[in-house]
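Excluded from the complex is one protein chain; the other protein chains are retained at their positions.
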Amino acid sequence: MSDSKINMVAPPEGVTGEGFFATKLNDVVGLARANSLWPLPFATSCCGIEFMATMASHYDLARFGMERVSFSPRQADMLLVMGTISKKMAPILRQVYEQMSEPRWVIAVGACATSGGVFDTYSVLQGIDKVIPVDVYVPGCPPRPEQIVDGVMQLQELVKNESVRRRNSPEYKELLASYNL
Amino acid sequence: MSDLLLLPEHRYAKIIEQTRNEDGSELSILNLGPTHPATHGIFQNILLMDGERILDAEPTIGYIHRAFEKIAENRPFYQVNVLTDRMNYCSSPINNMAWWMTVEKLLEIEVPKRAQYLRVIVMELARIADHLICNSILGVDTGAYTGFLYVFQFREKIYEIYEEICGARLTTNMGRIGGFEREWSEEAFKKLDTFLQDFPVAWKEFENLFERNRIFIDRTVNVGPISAELAMQYGLTGPNLRAAGIDYDVRKAQPYSSYEDFDFEIPVGKSGDTYDRFCVRNAEVWESISIIRQALAKLPEGPIHADVPDYYLPPKEDVYHNMESLIYHFKIVMGEVPVPVAEIYHAVEGGNGELGFYLVTDGSRTPYRLHFRRPCFIYYQAYTEMIKGGMLSDAIVILSSLNVIAGELDA
Partner (left out) sequence: MALETTTIQEKLTSKFGDKVLNFHMSRDIFSFEATPDAIHEVIRTLKVEEDLNFHFLTDLCGVHYPENEVSHQFAVVYHMHNWVENVRLRITTYLSGENPEVNTITDLFLTANWMERETFDFYGINFIGHPQLKRILNMPEMVSHPMRKEFPMEDGGRTDKDDRFFGRTANNG
């Protein structure tokens, strides 16, 4: 089988030898985490339908390691918030986020999750970063599946380069404290 | 927020207290919460259960209330179209066209035949797209995931057709007052033809997979039936009502946009249970395919928009060279267009039933009051009735078969 069309992912930087490969723990852990993120789809409105299209066979998101969507927050790494979050829904979103265990990442998909979108009203939360910390924002109304995949890939870059000590660092604790978490 | 925590004063707690048996066994409360993998959209139901059997339910909605009616009071007529997309987002062209028809009724504009036929084509495509999602997700909920993946490919084809017409996939924001913004390209008609060739084959396969399938029939026959009388009392319209046996369809009762030129049937069920709703939607997809074919065959030549320079944006080349067009463009974009004072109610047959727009104007550039008669909001009241006495897994299947879209429920 010719592998001229198959892209081999380059290994992380390290020292190769006869039967061994030495590299940094951060890189290996980052690589493992980035390619096996388990998403929690928190789909509320129209962006949820585009997410369904992304998970379907045309724009298959499972190629990136997200075959198993987990609806239980305890078992998920990545919270994908898709759609408008109203003020009535905000406490529920927070409960779901609090139940996720570290390391956890959040992608805000769509204009409504990013900043309230078209709906500048009394009942819509103007962006989910008012209640939970967000890692990647994917703009669009709704974003095309390619954009959602791009957002996920950006998150994968973030995950790969994250230090294993980040979650215990004082900066992270400060970030959580600013959200009263 | 107080609906999240069950307060001891909640009436179910009282009932449980009263009906507790001597051996300590009692009824239980289950929170089918706002975020649940099988509820398509966010609505909460607090269920009173006797083991697996549901005795009573209390729904809570409003988790995605975006105050559309308030926003509509502050936006000129063109900008309200953006809101209508986001109500029933699985079939947004229907909502768009319904809004344009309401405004044309207000302004008494006659739309040319070609534009009316094109509107019919795009509305029927949207109806097919809506029923595609509903039925395939019903399949997923009963355990058949492949049907969804297979049929979603065709929804991608429909998205491609929308992209050729208006540029967007899901929230289409299609059309203008008086017609369409541009003539449909050759590519759009070609894609439509390919779709009409490939889709019926796939839909037949999808039907064969489910309609005579022992497991599917066991899970859906006699699950959540509703009698015709009760359905009318609850205000059901659309496929849910037709599954109960009443053939009320706004396209036949009060035809709009040249529906009277087309020959189609209204499929009707018998008992109003989940199986009937599934089959009625299947049959409606066949009818929609037939309507699109008839419209394409009879498509007349002519302008794609009415000649109303006061309300229809002039072409850009004219705006740059012609003073009059520049002035019209400015007035229309600013919303300073002449609007009569009137009260209009216009209804169309949306994917879920009678979608109505009640518009009150007072002559200013924004509506004075715009109320959406949303079918999902109205028939979701009947959900409590349908799940009483059934099992928990049936409640999930009934919810999928009703096709409740959260955007339309809360608006």
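All chains are identified by letter, namely A and B, in their written order; residue positions are counted from 1 within each chain.
The definition used in the following text is that a contact is a pair of C-beta atoms (placed from the backbone, for glycine too) under 8 Å apart; a residue touches a chain by one contact, two chains touch by 3 or more.
What you see is a predicted model, and the numbers here were worked out from it, not measured in a lab.
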Out of B:67, B:268 or B:386, the sole contact with the unshown chain comes from B:67
Where A:67, A:98, A:120 or A:146 are the choices, the one touching the absent chain is A:120
Given B:196, B:215 or B:253, the residue that touches the chain left out of view is B:253
Full-complex touch with the removed chain, picking from B:13, B:140, B:168 or B:378, is B:378
Missing-chain contacts on chain B, rising order, are 1-3, 61-62, 65, 67, 69-71, 73-74, 105, 230, 232-235, 246, 248, 253-254, 342-345, 347, 354, 356, 358, 360, 368-369, 371, 373, 377-378, 380-381, 410
Chain A positions in touch with the non-displayed chain are 87-88, 115-116, 120-124, 126-127
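Keep in mind that, in the parts below, only the chains that are shown with their structure count from here on.
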Listed in rising order, chain B residues that touch chain A in their complex are 1, 4, 33-37, 41-42, 62-67, 70-71, 82-83, 86, 89-90, 133, 148-149, 152-153, 155-156, 159, 169-171, 406-407
Residue positions on chain A within touch of chain B in the complex are 42, 44-46, 48-50, 52-53, 56-58, 71, 83-84, 86, 88-89, 91-92, 96, 118-119, 121-124, 141-142, 144
